[in-house]
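Please read the structure below before turning to the comments.
One chain of protein is taken out of this complex; the other chains stay put.
Going by the order they are written in, the chains are A and B; count residues from 1 in each one.
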Amino acid sequence: MLTVSIYRYNPEADDQPYMQDFEFDAQGRDVMVLDVLEKLKASDPTLVYRRSCREGVCGSDGMNISGKNGLACITPLSQAVKNNKLVIRPLPGMPVIRDLVIDMGQFYAQYEKIQPYLVNNTPAPAIERLQSPEERAKLDGLYECILCACCSTACPSFWWNPDKFIGPSGLLQAYRFLADTRDTSTEERLAKLDDPFSVFRCHGIMNCVQVCPKGLNPTRAIGHIRNMLIRSAT
Amino acid sequence: MKTMSFDAVIVGGGGSGMRAALQLAQSGYKTAVITKVFPTRSHTVSAQGGITCAIASDDPDDQWQWHMYDTIKGSDFIGDQEAIEYMCATGPEAVFELEHMGLPFSRCENGRIYQRPFGGQSKDFGRGGQAARTCAAADRTGHALLHTLYQGNLKNNTVFLNEWFAVDLVKNEDNAVVGVVAIDIETGEEVFVKSKATVFATGGAGRIYASTTNAHICTGDGIGMALRAGFPVQDIEMWQFHPTGIAGAGTLVTEGCRGEGGYLINKSGERFMERYAPNAKDLAGRDVVARSMVLEILEGRGCGENGDHVYLKLDHLGEETLNAKLPGILELSRTFAHADPVVEPIPVVPTCHYMMGGIPTNVNGQAITIDSEGNDQVIAGFYACGEAACVSVHGANRLGGNSLLDLVVFGRASGMFIEKTLREGVDLRDPRESDIAAAMHGLNRLNSSTGGEQASVLRAELQTIMQNYFGVFRRGDYMKDGIAKLNALKHRIDNVALDDKTNAFNTARIEVLELHNLYAVAEATAVSAEARTESRGAHAREDFQERDDVNWLCHSVFYPDDKRVGKRDVNFTLKTREPFAPAIRTY
Partner (left out) sequence: MVTSITSLGRSGLSDWMLQRVAAAVMTAYVIFITAYLMVNPDLSYEQWRGLHSSLPMRMFSLMTILSIAAHAWIGMWCVFTDYVTVRLIGPKATIVRIFFQLSMITITLLYVVWAIDILWGM
């Protein structure tokens, strides 16, 4: 029997959040944390969390699993259980709406701030804009972001200044458009990032790299942005 | 009750919904998207292999007419040829638009979009061998497409009602659709969202089956709402079982694996598709491959301890190719099959994947019902696109890569038609209080319910019935049993429990509402499947093994009020050439 300790808070019923323990029998199988939650929800429908694709591509079920941010659907018990105990909390540093569901408004606001869309004001050709495989390869490791917020909510700089520091996820996307050879607004994009908070609150702690469920490296992308800022300013 | 008003409201924030929204937002109409999950969590995100379209990159001589031929043949000739012609001809434009919006397609050496071979693709109307027509962004095309569309909508200031759940359609006294009632999941607030055009882009309902590649959210909400509003659904018995879902987990493994050179083997290592489809082999139509796999398993040549799956072999492609072309598949297989495709095969089994049927529409996305004389009637104010719609470009079997094309082409077409309609002026009567109350009826009943059984238990039973009685192979007497079991379940689902009546992010309430929608889809599927006494495309009957063009070269139409199955003619008109006559379908 596995003890599953889950953060519970229902604003309509609870004054304070609390940890509730459940017993779970995995029958020796190495199931995913989401499977555990689905089983528990079947017996206690009041348990609330987000989930959708259950294969690690939609980014719904980011949560703090035994102390580390990750996606419940692709985290097997073998990685998450310590001393026969599984501890599940909401992603840290954000307001909790209910149980494991956080208010991600601040996270999305930072994403929107970097103008996450291609800008190219030259007339579009009749076919696609050409791009060599090498140019396209620059977007690998960037475009795959699923906006699960595991990285940004693991970042102390984002905890302290979620309204001013764009955070690892947003910056990864900022670089995705800076690196795209089809985008023509590099200067404008850089100008918007050259303040003491947006990029430069990154102190290279690298929690983002450690937790990213897609194996992406926001710190490296931030380094690239900094280099681009230096190049454009000197 | 709070009311919000828009020029257009789109229910569903997946590929087709966001493409429609983008079209309308770009032209300045006040557009809202109601989506029960944040848009980039929609199931389009899981599409892997690509978007099939004759952009003539891989083969400069490629023609959209060849793609049209493949699609019509793939549909087993009950796809509407007018719609297929529109989709294949408009496709390149729609795909180039996506590229201009920033979709990070993979590239060829000459800088053009990379295209890979997919099942059912040919050159020169089936005479020129295998074509490579599926435009890909590695094996994450759906993800790339969905994010690009969301980004486009952000740029154009679409209003997103994220984590809102549409409960039911609101009809005025003229039976025109004037909006939906919806719940803001975060607060539990109920809102009447009024609109001059209501577009259902609610996706599929794969969750009616126990084993599905579909996300938890694919519960057929749009179909459920349409049926409750008394509108019919078409070809709903046509469910695609994707040949390669990971055994046990149900997770999708793209057809692109076979496009890149992977193939299926049975327990003795035999490449068995060579027997079933000597020419196309592993790249035959999905229905053909799925049935062949099931036959291998039933005849004792399955793999694994229980002989209940077959293997997809990829290791011969080499690690470098796999990393470059199929990185997501490596990840998924290692996580869910505990198999590393670089060195060992992936255990796969046919898994429910796609709903070919849906709300019947014309090429403008206008939803259709059929009057007592059997004539098509447009439902004022009501539109559908994407998987929820049956336009019908997939007929009895969808070709791989055609769903993403369907999404963008008909999302776009709906948007453009609504633009035109709004410009010309829309005059729908406001709903009466009683009309809104009618749409609130189900929700109010649920909110005042007591007792009952748990939704999770009932859902599991529903899924088991559908899996056992309406799967890859179907038989009349089994299906009659299945329908009886569904009928028995109906009363229990009507009295499902909702113990938690709180408002804040109450997903228990949402799951109960979804269960009602699942049941509606399941029932329509079951009744229609039993009625279609032939085998065609994905609908394979043991008791009627032949295609019956005399009686069933037509759409089935399920009418919810009397649970009757009617017929509707397939469209056989092409603008650019003679239509394709039904022919024996071999690969």
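Keep in mind that, in the parts below, a residue touches a chain if its C-beta (ideal position, glycine included) is under 8 Å from a C-beta of that chain, and two chains touch if they have at least 3 such contacts.
In this text, all values refer to a predicted model and were calculated from it rather than measured experimentally.
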Open item on the list: Can you list the shown chains that the omitted chain is in contact with?
Closed with: A
Open item on the list: Out of A:52, A:131, A:157 or A:173, which residue would touch the omitted chain in the full complex?
Closed with: A:157
TODO: Using the touch definition up top, pick the residue from A:131, A:173 or A:198 that touches the left-out chain.
DONE: A:198
Task: On chain A, residues whose C-beta touches the chain left out of the figure - done: 157, 160-164, 191-201, 226, 229-230, 233
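The criterion applied here is as follows: only the chains that are shown with their structure count from here on.
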Task: Between chain B and chain A, distance of the C-alpha-averaged centres to the nearest whole Å - done: 28
- [ ] Would you mind writing out the residues of chain A in touch with chain B in their complex?
- [x] 10-13, 41-42, 45-46, 48-60, 74, 76, 97-99, 101, 104, 108, 112, 115-118, 120, 124, 126-133, 135-136, 139, 143-144, 146-147, 177, 180, 182-183
Open item on the list: Could you list, by residue number, the parts of chain B that touch chain A in their complex?
Closed with: 37-38, 40-43, 45-46, 55, 95-96, 99-102, 104-113, 137, 140, 143-144, 147, 151-152, 154-155, 186, 215-217, 249, 251-252, 328, 331-332, 335-336, 454-457, 499-500, 502-508, 511
